[in-house]
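A single protein chain has been omitted from the complex, and every remaining protein chain is retained in its original position.
== chain A ==
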Amino acid sequence: MSDLLLDISGLSAISLREGGNPILRDVSLSLKKGEVRGLVGESGAGKSTIAKALLGILPRTVKVTSGTMRFEGRDLLTMAPRDLSAIMGSDIALIPQDPQTALNPGRRIEAQLTDGLRLRRGMNARDAHARALQLLSEVHIRDPERVLKAYPHELSGGMRQRVMIAAAFSLEPKLVVADEPTTALDVTVQKQILRLIRGMQEAHGTAVIFVTHDLGVVAKICDSVTLLYGGKVIEAGPTADVLADPRHVYTKALIAAGPRYDRPDAGLEPVPQWVFDQLHQEIRTGAKEILHG
C-alpha cells in the first residue's frame, strides 16, 4: 500500500461570481502521510479555494470544472454526500484563520471542543470532558478546567487558537488543513502557534496543508511547498530544494523580496513588474509548472 494520502490532479475551477473567471488552473499536488506541505501565493492565488475544496465547503459561486481530489484513493469530488460528511471534520479537519469568529460566542469552550467527540465518536459527557482536558494540556494550556468553563471572549487570541488546534486534532484526523492560522494573531504568539501545530502534527503523525503568505514560515515548518500564482502552480517540491535552488524567476524574486514578500515595508526588494508580465504570459500559454525531485 502506498503512503500517498492525498492526490489532487488537474484541478480547475471557475468563479460564477466573476463571469466564469478561472480560479484554479490545472492544479496538481500530492501529500504523503504525515507530510506538511506549504501552500504559498499572494492574495487571490487560490489557496483558500483549494483548502475549501478539500473540506467540501466551496461556496456555490465556485464551480470545479475538471480534475480529481483523491483522499486515500477515493475522489472527494464525486463522493456521495453521506460519505463525504463522514470524512469531513473526522479524517480531514480545519484549523481556521481567525479563532475569534471560529468559536461560537454564546457557548462555553467545553461544549464546542467536545461536539466532535460526542457527535462523531458517540462519547458521553464525562468521557468527552476527560478527553477535552487531555487535549487542552496537549496544546499547552495550563489551566484546562478553567478554560473549559470559559466563554470564548474570556480567552486571548492565542488561547483561542490553541483551543481550535485541540479541536482540529481531537478526532485524530489524517489531514489537517490550516488556512493562514496565525495571521490574526500577535507576532509573538504566531511563533508559538506555528511550533505547536508542527509539534502536534509530529506527535500524531498527521499530514498538514499549511496555507500561508510567508516563505519564512514555510522554511520553518513545511516539508514541501507548492507555490501558486493566479490559480496556477508555479513551482513545487521539497522545501529545502525549492528554497535553495529556485528555478522560476517568480520564486527567485519572492525569496529575494524577503520573508514577508506581501508586506513591502518588511521586504527587501519588491517583485519587479517584468516577473508578473512573464507570469501572465505563462498563464495565457499554459506553460508547465516546475517540479523539483
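Everything below uses one rule, namely that a contact is a pair of C-beta atoms (placed from the backbone, for glycine too) under 8 Å apart; a residue touches a chain by one contact, two chains touch by 3 or more; residues count from 1.
Heads up, the rule we're going with is that contacts and distances are computed from a predicted model.
Engineer: If you had to name the missing chain as UniProt does, which of "Ferredoxin", "Pyridoxal-5'-phosphate-dependent protein beta subunit", "Anaerobic sulfite reductase subunit C" or "Peptide/nickel transport system permease protein" would it be?
Structural biologist: "Peptide/nickel transport system permease protein"
Engineer: Touching the hidden chain in the complete assembly: which of A:Ala53, A:Met69, A:Ala93 or A:Ala178 does that?
Structural biologist: Checking each option in A:Ala53, A:Met69, A:Ala93 or A:Ala178, the one touching the absent chain turns out to be A:Ala93.
Engineer: Which residue among A:Arg17, A:Arg120 or A:Arg195 touches the omitted chain?
Structural biologist: Only one of A:Arg17, A:Arg120 or A:Arg195 touches the chain omitted from view, namely A:Arg120.
Engineer: Of the listed residues A:Leu16, A:Ile57 or A:Ala130, which contacts the missing chain in the full complex?
Structural biologist: A:Ile57
Engineer: Sort through A:Leu11, A:Ala102 or A:Ile141 and give me the one touching the missing partner chain.
Structural biologist: A:Ala102
Engineer: May I ask you to list the residues on chain A that touch the chain which is not drawn?
Structural biologist: 55, 57, 85, 88-90, 93-94, 96, 98, 101-107, 112, 115-116, 119-120, 151, 153, 167
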